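Quick one: the structure is below, questions incoming.
All protein chains of the complex are present and in place, except for one that has been dropped.
Chain naming follows the written order as A and B, and within any one chain the residues start at number 1.
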Amino acid sequence: MGQETNTREYKKYKKESQVREIWRRFRKSRVAMIGLILLACIILVAIFADVITPYERAIEQHGADRFTPPCGQYLFGTDHLGRDMFARIVHGSRYSLLIGISTSLLSLVIGGLIGAFCGYYGGAFDNLVMRLMDVLMSVPPVLLSLAVVAALGADLKNLLVAMTISCVPGTVRLVRSVVISVADQDYIEAAHSYGGGDWRIILKYVLPNAMGPIIVSTTMNISAMILSAAGLSFIGMGVQPPAPEWGSLLNESRAHMFEAPYLLYVPGICILLTALGFNLVGDGLRDALDPKLKD
Amino acid sequence: MEKEKFLEVRNLKVVYQTDAATVHAVNHISFSLARGETLGLVGETGAGKTTTALSILRLLPERTARIQEGEILFEGNSLLPLSEAEMRKIRGEKISMIFQDPMTALNPVIPVGRQIAESLILHNEQGLSRDAIEELVEKSLEMVGIPASRKGEYPHQFSGGMKQRVVIAIALACNPDLLIADEPTTALDVTIQAQVLRMMKDLRERLGTAMIMITHDLGIVAQICDYVGVMYAGEIVEYGRMEDIFDAPRHHPYTLGLFGSIPDLESDARRLTPIEGLTPDPSNLPSGCKFSPRCPQCRDVCRQKAPDIWQNGQHRIACHLYSGKEAQT
Partner (left out) sequence: MSVPMLETCGLKKYFKVKNGLLHAVDGVDLRIEKGETLGVVGESGCGKSTLGRTVLQLIKPTDGTVKFQGKEITGLSRHELKRLRRDMQIIFQDPYSSLNPRMSVQELIAEPILINKVCRSHSDTFRLVAELMDTVGLDQRLSGSYPHELDGGRRQRIGIARALALNPQFVVCDEPVSALDVSIQAQILNLLMDLQEERGLTYMFITHDLSVVRHISKNIAVMYLGKCVELCPSKELFKNPLHPYTQALLQAVPIPRSEMKYKEMEVLNGEVSSPVNPKPGCRFAARCKYCRPECREGELPLKDMGEGHWVSCRLYETGTEGGDAT
């Protein structure tokens, strides 16, 4: 018993100092810090959206003010129904971030575990799973999501499920290939030689060393997911109007590209900044987690 | 006959500049080589052997490395001011190089015959016909002991030793005057190493190619070198004829240490006498003699002042132990 708790204590001590160490290294990269600040701003906007501007403003239609360019009253102008773009962007951030982050994290956890097991154990299980993933990958992701949403019904929850499913096969493949190359290293055999169990080896040896590419692809996934949610929203299978979502804002505005280009610029820039933020933080995190790149 | 110095390196100093530090890879080394001779550069990892070789071919990584001082004369002409295009003419045709790892030195998707032909075509000044080149390719394969019929095969069909032979065939295809071999047999098994070494020895005699042999193995030096430079921390600490290095009464303490470290096939001593400590960090070299922190005979003067060179004939030692002493005859 006493031995157990002490081992845990030791581990906790290690964890804390490691987190601090990683943060110290992360801070060193200016680009990563810019990304982090950018992300923090966007996330704060999403959290305090109701404080910044009430939700009603995002769906109220002001027929008289249609296509008002950005001005004092409407910071980002109004759309074809006279809705305040600023309020729509602010509240849209909630949807977009929720979709992007939750689907990629979910697919990371599911796909990561499946991929790690496939890569580590190999054999028949691996073969079966990989063929299944091949089947899933042979369907274009948008079509796959579409089929799932059509089967389950169109609402936000089902959209998340559908997009996660479409994202998992790619993650499984990536994690599996990285894990295979790591599992081949001598230090894995060394861990076996002093009696390390499979779980410990996967969690302490394989995954930390496979982290780099996985983090990068996850952060890239987040921005890709925001965009593909937009596509689904466009055909009425995603976020239901009048709820504002950045992707659907883009799509709604396409028809008015020439009369009111700002309707495209504003959500476009928002998506761009979010994607940029995630990618910068992802790169920074990958470097900070790699002790080889220290200093 | 007067000894013609056809390669001469004078006072060469090379540094690698990275964000964090300045790495002093090669520090003021000088040596020369006559036609048909073989010079061995011996030393451990990080002693600057490969950097020296790459400087001669001007293949140092451009972004970080810089030749700070010194001169490299080849057939009386300085190589350093030459343009990249002029240098390309010299590489392969006059000076060529063999790298350590034969597994990665060949392009896996091109048949070996084509890879040999490549360098011949690049340096085809006499306007040889396609058939003539083919013939030369076959000749060079046979020269290194590979049947000409295998010229259409891909690198993965060859074993490690055979690949190194192909690499040597490529290096020798244009009949260069100087061959630089960077640890050519380190990646090979002993019996295969013996085959490759014998082949290199034969070829050198037949073609009269001068050679710089970079190695960490004093046994290889004994077999094939005429002159030896022992390198430590970017300097040549001892230089001389092979016999001087092995048999002369006076040596640099590092050379002695190297000999002591080798497990000897012919002695029964159980314990080895290694050199204590580690090779110094080339971005933070000790002052005075670079070997002083590890030297068993280190004195105060060694830590303060770089040693003078003691010379006896062609035998040179950079060590305070012998400063001011008469050369023995």
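Please note the rule applied: a contact is a pair of C-beta atoms (placed from the backbone, for glycine too) under 8 Å apart; a residue touches a chain by one contact, two chains touch by 3 or more.
Owing to the predicted nature of the structure, the values given are computational and were not obtained by experimental measurement.
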item	value
Contact with the hidden chain (one of B:L57, B:I90, B:L258 or B:C289)	B:L258
Options B:L59, B:L80, B:A132 or B:L278, residue touching the unrepresented chain	B:L278
Hidden-chain contact residue, picked from the options B:Q193, B:T209, B:S292 or B:N312	B:Q193
Touch with the omitted chain, as defined above, among B:S78, B:S159, B:N284 or B:Q297	B:S159
Footprint left on chain A by the chain that the document does not show	2-3, 6-7, 9-10, 13-14, 185-187, 189-197, 200, 204-205, 208-209, 291-292, 294
Footprint left on chain B by the chain that the document does not show	44-45, 159-162, 189-195, 197-198, 201, 216-225, 242-243, 246-247, 257-266, 268-276, 278-279
